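One structure, as C-alpha coordinates, below. Some questions next.
Removed: one protein chain of the complex. Kept in place: all other protein chains.
Coming up: subunit A.
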Amino acid sequence: MNDMIAIYALVALLGVPLGLYMGRALGSRRTRMDALFAVIETPIYRLAGIDSHQSMTWQAYALAVLKLHAGLILLAWLVFMFQGMLPLNPDGIAGMPWDTALHTAVSFATNTNQQHYSGQAQLSHLSQTLAIVTLQFLTPATGLAVLVAIARTLLIKRGASVLKGVGNYYQDLTRGVVRVLLPLAVVVALLLTWQGVPASYQAAPQVEMLDPQVEEIQSIPLGPVASMVAIKQLGTNGGGWYGPNSSVPLENPTPLANVIETASLTLIPVALLFAIALISGRRRLMLGVGAVMLVFSLVSTSVVVYSERMPNVALAELSQPGANLEGKELRFGTDLSALWGSWTTQTSNGSVNAMHDSFNPMGGMMLLMDMFVNVTFGGIGVGLIGFFLYLMLAAFVGSLMVGRAPELFGKPLETREMRWISLAILAQPLVILGLSALTVAMPGAVQNSNPGFHGLSQVLYEFTSAFANNGSGFEGLGDATPWWNLACVVALLVGRFLPMLVPLAVAAWLAGKRAAPAGRGTLPMDSLAFMGLTAGVIVIVNLLGFLPALVLGPIAEAVVQGF
(Lines give C-alpha, C1' and ligand atoms only; values in the text may rest on other atoms or scores of the structure.)
Protein backbone atom coordinates (compact mmCIF):
# COMPACT_ATOMS: atom_id res chain seq x y z
CA MET A 1 0.00 0.00 0.00
CA ASN A 2 2.86 2.36 0.84
CA ASP A 3 4.28 1.75 -2.61
CA MET A 4 0.96 2.56 -4.23
CA ILE A 5 0.65 5.81 -2.27
CA ALA A 6 4.22 6.76 -3.11
CA ILE A 7 3.64 6.19 -6.83
CA TYR A 8 0.40 8.20 -7.03
CA ALA A 9 1.90 10.97 -4.88
CA LEU A 10 5.01 11.17 -7.02
CA VAL A 11 3.02 11.53 -10.25
CA ALA A 12 0.70 14.13 -8.73
CA LEU A 13 3.45 16.16 -7.10
CA LEU A 14 5.84 16.12 -10.06
CA GLY A 15 3.20 16.22 -12.81
CA VAL A 16 2.00 19.76 -12.16
CA PRO A 17 5.35 21.58 -12.04
CA LEU A 18 6.72 19.46 -14.88
CA GLY A 19 3.65 20.27 -16.97
CA LEU A 20 3.95 24.00 -16.33
CA TYR A 21 7.66 23.82 -17.16
CA MET A 22 6.92 21.92 -20.36
CA GLY A 23 4.29 24.44 -21.36
CA ARG A 24 6.89 27.20 -21.15
CA ALA A 25 9.68 25.12 -22.67
CA LEU A 26 7.69 23.92 -25.68
CA GLY A 27 5.31 26.81 -26.33
CA SER A 28 5.94 29.47 -28.92
CA ARG A 29 6.49 32.31 -26.51
CA ARG A 30 10.06 33.40 -25.98
CA THR A 31 11.45 32.51 -22.58
CA ARG A 32 14.64 33.02 -20.69
CA MET A 33 15.53 29.36 -21.07
CA ASP A 34 15.85 29.80 -24.85
CA ALA A 35 19.29 31.31 -24.38
CA LEU A 36 20.31 28.60 -21.93
CA PHE A 37 19.33 25.72 -24.18
CA ALA A 38 20.66 27.45 -27.29
CA VAL A 39 24.05 26.14 -26.24
CA ILE A 40 22.92 22.65 -27.25
CA GLU A 41 20.14 23.44 -29.71
CA THR A 42 21.93 25.85 -32.00
CA PRO A 43 24.76 23.43 -32.86
CA ILE A 44 22.16 20.73 -33.58
CA TYR A 45 20.29 23.00 -36.01
CA ARG A 46 23.55 24.17 -37.59
CA LEU A 47 24.95 20.65 -38.07
CA ALA A 48 21.66 19.49 -39.54
CA GLY A 49 21.36 22.55 -41.77
CA ILE A 50 17.95 23.53 -40.43
CA ASP A 51 16.37 26.97 -40.16
CA SER A 52 14.48 26.29 -36.96
CA HIS A 53 12.51 29.53 -37.11
CA GLN A 54 10.79 28.84 -40.38
CA SER A 55 7.22 27.69 -39.83
CA MET A 56 5.95 24.84 -41.99
CA THR A 57 2.66 24.12 -43.68
CA TRP A 58 0.94 21.07 -42.19
CA GLN A 59 1.88 19.08 -45.27
CA ALA A 60 5.57 19.96 -44.90
CA TYR A 61 5.40 19.21 -41.18
CA ALA A 62 3.83 15.79 -41.79
CA LEU A 63 6.28 15.05 -44.57
CA ALA A 64 9.22 15.95 -42.33
CA VAL A 65 7.85 13.52 -39.73
CA LEU A 66 7.55 10.74 -42.31
CA LYS A 67 10.98 11.34 -43.86
CA LEU A 68 12.78 11.40 -40.53
CA HIS A 69 11.03 8.19 -39.52
CA ALA A 70 11.92 6.51 -42.80
CA GLY A 71 15.53 7.34 -41.97
CA LEU A 72 15.15 6.02 -38.42
CA ILE A 73 13.70 2.73 -39.63
CA LEU A 74 16.51 2.31 -42.16
CA LEU A 75 19.23 3.08 -39.61
CA ALA A 76 17.84 0.66 -37.02
CA TRP A 77 17.15 -2.07 -39.57
CA LEU A 78 20.74 -1.96 -40.84
CA VAL A 79 22.26 -1.87 -37.34
CA PHE A 80 20.18 -4.89 -36.23
CA MET A 81 21.05 -6.94 -39.32
CA PHE A 82 24.77 -6.19 -39.27
CA GLN A 83 25.40 -5.92 -35.49
CA GLY A 84 27.57 -9.03 -35.68
CA MET A 85 30.27 -7.13 -37.58
CA LEU A 86 29.90 -3.84 -35.72
CA PRO A 87 31.66 -2.67 -32.54
CA LEU A 88 30.28 -2.69 -28.95
CA ASN A 89 29.40 -6.38 -29.14
CA PRO A 90 31.32 -7.98 -26.24
CA ASP A 91 29.09 -11.06 -26.11
CA GLY A 92 29.59 -11.84 -29.81
CA ILE A 93 25.92 -11.66 -30.80
CA ALA A 94 25.06 -12.42 -34.45
CA GLY A 95 22.93 -10.29 -36.78
CA MET A 96 19.15 -10.50 -36.68
CA PRO A 97 17.13 -12.15 -39.46
CA TRP A 98 15.80 -9.53 -41.89
CA ASP A 99 12.16 -9.87 -40.95
CA THR A 100 12.61 -9.67 -37.19
CA ALA A 101 15.05 -6.79 -37.74
CA LEU A 102 12.46 -4.95 -39.86
CA HIS A 103 9.71 -5.54 -37.31
CA THR A 104 11.98 -4.35 -34.51
CA ALA A 105 13.00 -1.22 -36.42
CA VAL A 106 9.40 -0.28 -37.24
CA SER A 107 8.26 -1.19 -33.75
CA PHE A 108 10.76 1.19 -32.13
CA ALA A 109 10.25 3.91 -34.78
CA THR A 110 6.53 3.95 -33.95
CA ASN A 111 7.08 4.32 -30.18
CA THR A 112 5.66 0.83 -29.76
CA ASN A 113 8.63 -1.28 -28.73
CA GLN A 114 6.87 -4.54 -29.42
CA GLN A 115 9.60 -7.16 -29.22
CA HIS A 116 9.77 -10.41 -31.14
CA TYR A 117 13.23 -11.13 -29.71
CA SER A 118 14.93 -11.24 -26.33
CA GLY A 119 17.24 -8.26 -25.95
CA GLN A 120 19.84 -9.64 -23.57
CA ALA A 121 20.60 -12.52 -25.96
CA GLN A 122 19.87 -11.10 -29.40
CA LEU A 123 21.03 -7.48 -29.41
CA SER A 124 24.55 -6.08 -29.09
CA HIS A 125 25.27 -3.07 -26.91
CA LEU A 126 25.48 -0.97 -30.11
CA SER A 127 22.00 -2.06 -31.21
CA GLN A 128 20.57 -1.39 -27.76
CA THR A 129 21.99 2.14 -27.72
CA LEU A 130 22.62 3.60 -31.18
CA ALA A 131 19.48 2.09 -32.69
CA ILE A 132 17.10 1.63 -29.80
CA VAL A 133 17.86 4.47 -27.39
CA THR A 134 17.98 7.00 -30.25
CA LEU A 135 14.49 5.94 -31.31
CA GLN A 136 13.28 5.86 -27.71
CA PHE A 137 14.05 9.58 -27.51
CA LEU A 138 12.97 10.75 -30.96
CA THR A 139 9.62 8.95 -31.11
CA PRO A 140 8.08 10.35 -27.91
CA ALA A 141 9.52 13.75 -28.86
CA THR A 142 7.69 13.43 -32.18
CA GLY A 143 4.42 12.80 -30.32
CA LEU A 144 5.15 15.91 -28.26
CA ALA A 145 5.98 17.93 -31.36
CA VAL A 146 2.81 17.04 -33.25
CA LEU A 147 0.69 17.66 -30.15
CA VAL A 148 2.20 21.10 -29.66
CA ALA A 149 1.66 21.83 -33.36
CA ILE A 150 -2.00 20.85 -33.06
CA ALA A 151 -2.40 22.85 -29.86
CA ARG A 152 -1.03 26.01 -31.40
CA THR A 153 -3.02 25.53 -34.60
CA LEU A 154 -6.39 24.42 -33.26
CA LEU A 155 -6.60 25.27 -29.59
CA ILE A 156 -5.09 28.70 -29.16
CA LYS A 157 -7.75 31.36 -29.38
CA ARG A 158 -6.74 33.87 -31.97
CA GLY A 159 -9.96 35.38 -33.16
CA ALA A 160 -10.69 35.06 -36.82
CA SER A 161 -7.11 35.47 -37.99
CA VAL A 162 -5.86 32.96 -40.44
CA LEU A 163 -2.89 31.07 -39.06
CA LYS A 164 0.29 30.78 -40.97
CA GLY A 165 1.80 27.34 -40.69
CA VAL A 166 1.81 24.88 -37.81
CA GLY A 167 5.37 25.43 -36.57
CA ASN A 168 8.74 23.86 -37.32
CA TYR A 169 8.97 20.12 -36.74
CA TYR A 170 12.69 20.07 -36.06
CA GLN A 171 12.43 22.87 -33.53
CA ASP A 172 9.55 21.20 -31.70
CA LEU A 173 11.35 17.87 -31.78
CA THR A 174 14.70 19.23 -30.59
CA ARG A 175 13.07 21.13 -27.74
CA GLY A 176 11.21 18.02 -26.61
CA VAL A 177 14.45 16.06 -26.51
CA VAL A 178 16.82 18.67 -25.12
CA ARG A 179 14.52 20.47 -22.68
CA VAL A 180 12.35 17.62 -21.41
CA LEU A 181 13.36 14.04 -22.13
CA LEU A 182 17.14 14.19 -21.88
CA PRO A 183 17.41 15.91 -18.48
CA LEU A 184 14.75 13.64 -16.95
CA ALA A 185 16.37 10.53 -18.41
CA VAL A 186 19.79 11.39 -16.98
CA VAL A 187 18.32 11.76 -13.48
CA VAL A 188 16.28 8.55 -13.68
CA ALA A 189 19.19 6.59 -15.17
CA LEU A 190 21.44 7.52 -12.25
CA LEU A 191 18.73 6.76 -9.68
CA LEU A 192 18.20 3.34 -11.23
CA THR A 193 21.92 2.61 -11.31
CA TRP A 194 22.01 3.41 -7.60
CA GLN A 195 19.23 0.86 -7.06
CA GLY A 196 21.08 -1.87 -8.95
CA VAL A 197 20.30 -1.58 -12.66
CA PRO A 198 23.55 -2.38 -14.51
CA ALA A 199 25.56 0.38 -16.21
CA SER A 200 28.52 -1.19 -17.91
CA TYR A 201 29.95 -2.04 -21.31
CA GLN A 202 31.49 -5.29 -20.01
CA ALA A 203 30.77 -8.74 -21.35
CA ALA A 204 28.48 -10.92 -19.23
CA PRO A 205 30.23 -12.35 -16.12
CA GLN A 206 30.18 -16.16 -16.07
CA VAL A 207 29.71 -17.76 -12.66
CA GLU A 208 29.57 -21.32 -11.37
CA MET A 209 26.36 -21.99 -9.51
CA LEU A 210 26.73 -22.31 -5.73
CA ASP A 211 25.22 -25.79 -5.45
CA PRO A 212 28.02 -28.14 -6.57
CA GLN A 213 25.43 -30.60 -7.87
CA VAL A 214 24.28 -28.07 -10.44
CA GLU A 215 27.02 -28.18 -13.01
CA GLU A 216 25.96 -25.16 -14.97
CA ILE A 217 27.69 -21.90 -15.71
CA GLN A 218 25.40 -18.94 -15.21
CA SER A 219 25.86 -16.00 -17.54
CA ILE A 220 24.76 -12.62 -16.15
CA PRO A 221 24.13 -10.28 -19.10
CA LEU A 222 25.08 -6.67 -18.40
CA GLY A 223 25.28 -3.53 -20.50
CA PRO A 224 24.42 0.16 -20.38
CA VAL A 225 21.02 -0.97 -19.10
CA ALA A 226 20.11 1.92 -16.77
CA SER A 227 20.35 4.59 -19.49
CA MET A 228 17.96 2.62 -21.65
CA VAL A 229 15.48 1.71 -18.90
CA ALA A 230 15.20 5.38 -17.93
CA ILE A 231 14.04 6.54 -21.36
CA LYS A 232 12.09 3.34 -21.87
CA GLN A 233 9.90 4.27 -18.90
CA LEU A 234 9.79 8.04 -19.40
CA GLY A 235 9.12 8.03 -23.13
CA THR A 236 6.08 5.67 -23.20
CA ASN A 237 8.41 3.34 -25.09
CA GLY A 238 8.38 0.13 -23.10
CA GLY A 239 10.97 -2.00 -24.89
CA GLY A 240 13.29 -3.40 -22.26
CA TRP A 241 16.88 -4.56 -22.21
CA TYR A 242 15.91 -8.04 -21.05
CA GLY A 243 13.14 -10.11 -22.62
CA PRO A 244 10.70 -10.09 -19.68
CA ASN A 245 11.31 -6.37 -19.25
CA SER A 246 11.03 -4.82 -15.78
CA SER A 247 10.05 -8.10 -14.17
CA VAL A 248 13.75 -8.99 -14.41
CA PRO A 249 15.51 -8.02 -11.18
CA LEU A 250 18.44 -6.56 -13.13
CA GLU A 251 16.05 -4.18 -14.86
CA ASN A 252 13.87 -3.41 -11.83
CA PRO A 253 15.76 -4.50 -8.72
CA THR A 254 14.02 -3.02 -5.69
CA PRO A 255 10.66 -1.65 -4.49
CA LEU A 256 12.11 1.86 -4.76
CA ALA A 257 13.25 1.22 -8.33
CA ASN A 258 9.72 -0.01 -9.03
CA VAL A 259 8.23 3.17 -7.58
CA ILE A 260 10.52 5.28 -9.77
CA GLU A 261 9.83 3.24 -12.90
CA THR A 262 6.07 3.11 -12.37
CA ALA A 263 5.84 6.84 -11.72
CA SER A 264 8.02 7.55 -14.77
CA LEU A 265 5.58 5.62 -16.87
CA THR A 266 2.70 8.09 -16.47
CA LEU A 267 4.60 11.22 -15.49
CA ILE A 268 4.87 12.95 -18.87
CA PRO A 269 1.42 11.93 -20.18
CA VAL A 270 -0.13 13.43 -17.03
CA ALA A 271 2.11 16.52 -17.11
CA LEU A 272 1.08 17.19 -20.71
CA LEU A 273 -2.45 18.06 -19.60
CA PHE A 274 -1.01 21.01 -17.69
CA ALA A 275 1.43 21.87 -20.46
CA ILE A 276 -1.31 22.07 -23.09
CA ALA A 277 -3.56 24.02 -20.72
CA LEU A 278 -0.78 26.57 -20.42
CA ILE A 279 0.05 26.67 -24.13
CA SER A 280 -3.57 26.93 -25.30
CA GLY A 281 -5.12 28.85 -22.43
CA ARG A 282 -8.05 26.40 -22.43
CA ARG A 283 -7.78 25.43 -18.80
CA ARG A 284 -11.34 24.27 -18.25
CA LEU A 285 -11.25 22.10 -21.35
CA MET A 286 -8.05 20.40 -20.24
CA LEU A 287 -9.47 19.96 -16.76
CA GLY A 288 -12.42 18.13 -18.27
CA VAL A 289 -10.15 15.99 -20.45
CA GLY A 290 -8.02 15.14 -17.42
CA ALA A 291 -11.10 14.22 -15.38
CA VAL A 292 -12.35 11.79 -18.04
CA MET A 293 -8.89 10.22 -18.23
CA LEU A 294 -8.62 9.92 -14.46
CA VAL A 295 -12.00 8.20 -14.18
CA PHE A 296 -11.08 5.71 -16.92
CA SER A 297 -7.73 5.12 -15.24
CA LEU A 298 -9.12 4.50 -11.76
CA VAL A 299 -11.79 2.12 -13.04
CA SER A 300 -9.25 0.11 -15.01
CA THR A 301 -6.69 -0.05 -12.23
CA SER A 302 -9.29 -1.11 -9.67
CA VAL A 303 -10.52 -3.94 -11.88
CA VAL A 304 -7.00 -5.26 -12.54
CA VAL A 305 -5.91 -5.00 -8.90
CA TYR A 306 -9.05 -6.85 -7.80
CA SER A 307 -8.65 -9.49 -10.50
CA GLU A 308 -5.06 -10.30 -9.57
CA ARG A 309 -5.83 -10.54 -5.86
CA MET A 310 -8.04 -13.49 -6.77
CA PRO A 311 -6.39 -16.91 -6.77
CA ASN A 312 -5.26 -18.53 -10.01
CA VAL A 313 -7.77 -21.33 -10.70
CA ALA A 314 -5.08 -23.62 -12.07
CA LEU A 315 -3.49 -23.75 -8.63
CA ALA A 316 -6.62 -24.49 -6.62
CA GLU A 317 -5.89 -26.70 -3.61
CA LEU A 318 -2.23 -27.08 -4.48
CA SER A 319 -1.01 -24.61 -1.87
CA GLN A 320 -2.13 -22.24 0.82
CA PRO A 321 -4.74 -19.85 -0.55
CA GLY A 322 -3.10 -16.84 -2.15
CA ALA A 323 -3.29 -14.24 -4.90
CA ASN A 324 -2.33 -14.96 -8.52
CA LEU A 325 1.48 -14.97 -8.35
CA GLU A 326 2.03 -16.91 -11.58
CA GLY A 327 4.21 -14.71 -13.82
CA LYS A 328 4.74 -12.17 -11.04
CA GLU A 329 7.77 -11.20 -9.00
CA LEU A 330 7.62 -11.70 -5.26
CA ARG A 331 9.28 -8.36 -4.46
CA PHE A 332 6.33 -6.57 -6.10
CA GLY A 333 3.38 -8.86 -5.37
CA THR A 334 0.09 -8.67 -7.23
CA ASP A 335 -1.03 -5.10 -6.46
CA LEU A 336 2.06 -3.41 -7.88
CA SER A 337 2.04 -5.75 -10.87
CA ALA A 338 -1.61 -4.90 -11.50
CA LEU A 339 -1.00 -1.17 -11.13
CA TRP A 340 1.90 -1.31 -13.59
CA GLY A 341 -0.10 -3.49 -15.98
CA SER A 342 -3.04 -1.14 -16.10
CA TRP A 343 -0.91 2.01 -16.38
CA THR A 344 1.33 0.55 -19.05
CA THR A 345 -1.66 -0.31 -21.24
CA GLN A 346 -3.35 3.04 -20.59
CA THR A 347 -0.32 5.09 -21.54
CA SER A 348 0.79 2.99 -24.50
CA ASN A 349 4.05 2.34 -22.69
CA GLY A 350 4.03 -1.44 -22.90
CA SER A 351 6.79 -2.22 -20.44
CA VAL A 352 5.79 -4.86 -17.90
CA ASN A 353 6.85 -5.98 -14.44
CA ALA A 354 4.76 -9.17 -14.61
CA MET A 355 3.63 -11.49 -17.39
CA HIS A 356 0.24 -10.37 -18.67
CA ASP A 357 -0.33 -13.76 -20.28
CA SER A 358 -0.78 -15.30 -16.82
CA PHE A 359 -3.13 -12.61 -15.47
CA ASN A 360 -6.60 -13.78 -14.51
CA PRO A 361 -9.09 -13.37 -17.39
CA MET A 362 -10.81 -10.22 -16.10
CA GLY A 363 -7.46 -8.52 -15.51
CA GLY A 364 -6.26 -9.51 -18.97
CA MET A 365 -9.45 -8.19 -20.53
CA MET A 366 -9.08 -4.83 -18.81
CA LEU A 367 -5.58 -4.51 -20.24
CA LEU A 368 -6.98 -5.15 -23.72
CA MET A 369 -9.68 -2.52 -23.19
CA ASP A 370 -7.13 0.00 -22.00
CA MET A 371 -5.33 -0.47 -25.31
CA PHE A 372 -8.52 -0.20 -27.38
CA VAL A 373 -9.28 3.14 -25.73
CA ASN A 374 -5.60 4.17 -25.72
CA VAL A 375 -6.33 7.76 -24.64
CA THR A 376 -6.34 7.24 -20.86
CA PHE A 377 -3.43 9.67 -20.59
CA GLY A 378 -2.09 7.67 -23.52
CA GLY A 379 1.29 7.77 -25.21
CA ILE A 380 3.33 10.97 -25.06
CA GLY A 381 1.58 13.47 -27.31
CA VAL A 382 -0.45 10.84 -29.13
CA GLY A 383 -2.64 10.21 -26.07
CA LEU A 384 -4.01 13.74 -26.16
CA ILE A 385 -4.05 13.77 -29.95
CA GLY A 386 -6.17 10.61 -29.84
CA PHE A 387 -8.42 12.22 -27.28
CA PHE A 388 -8.88 15.23 -29.58
CA LEU A 389 -9.88 12.81 -32.32
CA TYR A 390 -12.66 11.49 -30.10
CA LEU A 391 -13.46 15.07 -29.09
CA MET A 392 -13.96 15.96 -32.75
CA LEU A 393 -16.32 13.01 -33.17
CA ALA A 394 -18.18 13.97 -30.00
CA ALA A 395 -18.46 17.60 -31.19
CA PHE A 396 -19.95 16.33 -34.45
CA VAL A 397 -22.44 14.06 -32.69
CA GLY A 398 -23.22 16.64 -30.01
CA SER A 399 -23.83 19.45 -32.50
CA LEU A 400 -26.27 17.30 -34.42
CA MET A 401 -28.01 16.33 -31.17
CA VAL A 402 -28.70 19.97 -30.34
CA GLY A 403 -29.65 20.72 -33.92
CA ARG A 404 -26.67 22.87 -34.93
CA ALA A 405 -24.40 22.59 -37.90
CA PRO A 406 -21.40 20.56 -36.61
CA GLU A 407 -18.60 22.76 -35.34
CA LEU A 408 -15.49 22.63 -33.22
CA PHE A 409 -14.32 25.75 -31.38
CA GLY A 410 -16.65 27.72 -33.64
CA LYS A 411 -15.14 26.32 -36.84
CA PRO A 412 -17.44 24.25 -39.08
CA LEU A 413 -16.74 20.52 -39.23
CA GLU A 414 -17.54 19.57 -42.78
CA THR A 415 -17.45 16.50 -44.99
CA ARG A 416 -13.69 16.50 -45.59
CA GLU A 417 -12.86 16.68 -41.89
CA MET A 418 -15.40 14.08 -40.84
CA ARG A 419 -14.36 11.67 -43.56
CA TRP A 420 -10.78 11.65 -42.31
CA ILE A 421 -11.72 11.61 -38.64
CA SER A 422 -13.95 8.59 -39.21
CA LEU A 423 -11.22 6.83 -41.16
CA ALA A 424 -8.68 7.41 -38.39
CA ILE A 425 -11.09 6.01 -35.79
CA LEU A 426 -12.39 3.10 -37.84
CA ALA A 427 -8.94 1.99 -38.98
CA GLN A 428 -8.40 0.52 -35.51
CA PRO A 429 -11.08 -2.21 -35.51
CA LEU A 430 -10.52 -2.82 -39.21
CA VAL A 431 -6.80 -3.49 -38.86
CA ILE A 432 -6.88 -5.32 -35.52
CA LEU A 433 -9.85 -7.56 -36.24
CA GLY A 434 -8.93 -8.06 -39.89
CA LEU A 435 -5.39 -9.18 -39.15
CA SER A 436 -6.51 -11.32 -36.19
CA ALA A 437 -9.07 -13.09 -38.37
CA LEU A 438 -6.50 -13.67 -41.12
CA THR A 439 -3.98 -15.05 -38.63
CA VAL A 440 -6.30 -17.57 -37.00
CA ALA A 441 -7.59 -18.60 -40.44
CA MET A 442 -4.11 -19.38 -41.77
CA PRO A 443 -2.96 -22.85 -40.73
CA GLY A 444 0.25 -22.78 -38.70
CA ALA A 445 0.38 -18.99 -38.44
CA VAL A 446 -0.65 -18.59 -34.82
CA GLN A 447 2.10 -20.38 -32.85
CA ASN A 448 0.60 -19.65 -29.44
CA SER A 449 1.37 -21.20 -26.08
CA ASN A 450 -2.20 -21.57 -24.84
CA PRO A 451 -5.16 -23.52 -26.21
CA GLY A 452 -8.78 -22.44 -26.42
CA PHE A 453 -10.23 -19.01 -25.70
CA HIS A 454 -7.00 -17.69 -24.28
CA GLY A 455 -5.24 -18.66 -27.50
CA LEU A 456 -7.52 -16.25 -29.37
CA SER A 457 -6.89 -13.58 -26.72
CA GLN A 458 -3.15 -13.93 -27.40
CA VAL A 459 -3.65 -13.15 -31.11
CA LEU A 460 -6.03 -10.28 -30.40
CA TYR A 461 -3.66 -8.83 -27.81
CA GLU A 462 -0.69 -8.90 -30.19
CA PHE A 463 -2.40 -6.88 -32.93
CA THR A 464 -4.12 -4.58 -30.45
CA SER A 465 -0.78 -3.87 -28.83
CA ALA A 466 0.81 -3.21 -32.23
CA PHE A 467 -1.94 -0.84 -33.40
CA ALA A 468 -2.08 0.95 -30.05
CA ASN A 469 1.71 1.36 -30.26
CA ASN A 470 1.80 -0.23 -26.84
CA GLY A 471 4.27 -3.09 -27.16
CA SER A 472 3.29 -5.32 -24.29
CA GLY A 473 2.16 -8.82 -25.13
CA PHE A 474 0.63 -12.07 -24.08
CA GLU A 475 4.17 -13.20 -24.59
CA GLY A 476 3.67 -16.91 -25.04
CA LEU A 477 3.26 -16.22 -28.73
CA GLY A 478 5.96 -17.65 -31.03
CA ASP A 479 5.97 -14.41 -32.95
CA ALA A 480 9.43 -14.26 -34.57
CA THR A 481 8.05 -15.56 -37.85
CA PRO A 482 7.80 -13.68 -41.16
CA TRP A 483 3.98 -13.64 -40.97
CA TRP A 484 3.82 -12.20 -37.46
CA ASN A 485 6.62 -9.75 -38.17
CA LEU A 486 5.15 -8.39 -41.40
CA ALA A 487 1.51 -8.38 -40.26
CA CYS A 488 2.50 -6.45 -37.15
CA VAL A 489 4.51 -3.97 -39.25
CA VAL A 490 1.27 -3.03 -41.04
CA ALA A 491 -0.59 -2.54 -37.75
CA LEU A 492 2.30 -0.57 -36.26
CA LEU A 493 2.59 1.91 -39.13
CA VAL A 494 -1.14 2.51 -39.61
CA GLY A 495 -1.70 2.73 -35.85
CA ARG A 496 1.02 5.31 -35.44
CA PHE A 497 0.77 7.70 -38.33
CA LEU A 498 -2.93 7.78 -39.24
CA PRO A 499 -4.30 8.80 -35.81
CA MET A 500 -1.38 11.21 -35.36
CA LEU A 501 -1.37 13.06 -38.68
CA VAL A 502 -5.12 13.20 -39.41
CA PRO A 503 -5.77 15.47 -36.41
CA LEU A 504 -2.87 17.68 -37.55
CA ALA A 505 -4.46 18.03 -40.98
CA VAL A 506 -7.91 18.64 -39.51
CA ALA A 507 -6.46 21.27 -37.17
CA ALA A 508 -4.86 23.07 -40.09
CA TRP A 509 -8.02 22.86 -42.21
CA LEU A 510 -10.12 24.25 -39.38
CA ALA A 511 -7.63 27.00 -38.68
CA GLY A 512 -8.08 28.20 -42.24
CA LYS A 513 -11.85 28.58 -41.83
CA ARG A 514 -13.74 31.60 -40.60
CA ALA A 515 -14.95 31.19 -37.02
CA ALA A 516 -18.60 31.71 -36.24
CA PRO A 517 -19.08 33.92 -33.19
CA ALA A 518 -20.12 31.97 -30.13
CA GLY A 519 -23.83 32.27 -29.48
CA ARG A 520 -26.64 30.78 -27.45
CA GLY A 521 -26.70 27.46 -29.28
CA THR A 522 -22.95 26.94 -29.30
CA LEU A 523 -21.84 23.62 -27.90
CA PRO A 524 -20.01 24.41 -24.65
CA MET A 525 -17.00 22.15 -25.01
CA ASP A 526 -15.67 22.66 -21.51
CA SER A 527 -18.96 21.69 -19.86
CA LEU A 528 -19.51 18.60 -17.78
CA ALA A 529 -22.22 17.46 -20.18
CA PHE A 530 -19.91 17.59 -23.18
CA MET A 531 -17.16 15.69 -21.35
CA GLY A 532 -19.73 13.07 -20.39
CA LEU A 533 -20.74 12.84 -24.05
CA THR A 534 -17.10 12.43 -25.09
CA ALA A 535 -16.56 9.68 -22.53
CA GLY A 536 -19.72 8.00 -23.80
CA VAL A 537 -18.55 8.22 -27.41
CA ILE A 538 -15.22 6.64 -26.45
CA VAL A 539 -16.87 3.75 -24.62
CA ILE A 540 -19.53 3.14 -27.27
CA VAL A 541 -17.18 3.26 -30.24
CA ASN A 542 -14.83 0.75 -28.62
CA LEU A 543 -17.54 -1.60 -27.39
CA LEU A 544 -19.18 -1.61 -30.81
CA GLY A 545 -15.88 -2.49 -32.39
CA PHE A 546 -14.52 -5.02 -29.99
CA LEU A 547 -17.21 -6.56 -27.79
CA PRO A 548 -17.74 -9.60 -30.06
CA ALA A 549 -14.00 -10.33 -30.02
CA LEU A 550 -13.87 -9.92 -26.24
CA VAL A 551 -16.77 -12.37 -25.85
CA LEU A 552 -14.86 -15.01 -27.80
CA GLY A 553 -11.63 -14.40 -25.86
CA PRO A 554 -11.35 -13.28 -22.23
CA ILE A 555 -15.08 -13.21 -21.41
CA ALA A 556 -15.55 -16.82 -22.53
CA GLU A 557 -12.42 -17.74 -20.58
CA ALA A 558 -13.77 -16.07 -17.44
CA VAL A 559 -17.19 -17.68 -17.79
CA VAL A 560 -15.69 -21.15 -18.15
CA GLN A 561 -13.56 -20.58 -15.05
CA GLY A 562 -16.47 -19.38 -13.02
CA PHE A 563 -15.60 -15.68 -12.55
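The criterion applied here is as follows: contacts are C-beta pairs under 8 Å (C-beta built on N, C-alpha and C of every residue); 3 or more make two chains touch, one makes a residue touch a chain; residues count from 1.
Operating definition for what follows: contacts and distances are computed from a predicted model.
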Name per UniProt, for the chain absent here [options: "Peptidase M14", "Chemotaxis protein CheA", "Aspartyl/glutamyl-tRNA(Asn/Gln) amidotransferase subunit B" or "Potassium-transporting ATPase KdpC subunit"]
"Potassium-transporting ATPase KdpC subunit"
Hey, which of A:Val186, A:Ala405 or A:Leu547 is the one touching the hidden chain?
A:Val186
Residue touching the undisplayed chain, where the options are A:Gln83, A:Thr129 or A:Ser436
A:Thr129
For the chain left off this view, which of A:Lys328, A:Lys411 or A:Arg496 is in contact with it?
A:Lys328
Among A:Asn89, A:Ser422, A:Gln447 or A:Gln561, which residue is in contact with the omitted chain in the full complex?
A:Gln561
Where A:Met81, A:Leu123, A:Leu250 or A:Ala468 are the choices, the one touching the absent chain is A:Leu250
